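Missing here: one protein chain of the complex. Every other protein chain is in place.
On to chain A.
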Amino acid sequence: MVRLITHNLLACHAKDCNTNNFPLAFKDVQLEIREAEFNPEFLRGFLPKLEWTALVDTAKQLGDTSLPVEQPEMLDDEFLKNLHHVLLEIHVEEGSMTCPNCGHVYPILNGIPNMLLAEHEIG
């Protein structure tokens, strides 16, 4: 499963790839929407750890434009519900993620991303 909650934490870890290695770019994705229970308290706690611009841009690539470009100061219910949907209800089932720096491709199969590297690619 790769939802944007996880995507926002992942970074390329190939040998010598330490800068501009986030966010990984989705390619050829198949999406599935699954409803998840809304938990505003979780979202409030998690919000400071998000890389906001990466989240907004990635959501846009996946066809969701509900999030504002700037993180709002007032966290109203409508905003939190949109954030909930983007982070926890959009599942990338198939496709891949490409590192913006070194171009390494991490495949996603049956909803599970594969972050393993070959021995010579490990830093």
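Here is the rule we use: a residue touches a chain if its C-beta (ideal position, glycine included) is under 8 Å from a C-beta of that chain, and two chains touch if they have at least 3 such contacts; residues count from 1.
As a convention for this text, contacts and distances are computed from a predicted model.
S.K.: So one subunit is absent here. Using its UniProt record, which name fits best from "NEDD8-activating enzyme E1 catalytic subunit", "Diphthamide biosynthesis protein 3", "Methyltransferase type 11 domain-containing protein" or "Ras-related protein Rab-20"?
M.R.: Of the names offered in "NEDD8-activating enzyme E1 catalytic subunit", "Diphthamide biosynthesis protein 3", "Methyltransferase type 11 domain-containing protein" or "Ras-related protein Rab-20", the absent chain's UniProt record gives "Methyltransferase type 11 domain-containing protein".
S.K.: If the hidden chain were put back, which of A:Leu43, A:Val56 or A:Leu83 would touch it?
M.R.: A:Leu43
S.K.: Which parts of chain A are in contact with the chain that was left out?
M.R.: 1-3, 5-6, 9-13, 22, 34, 36-37, 39, 41-47, 49, 51, 91, 110-117, 119, 122
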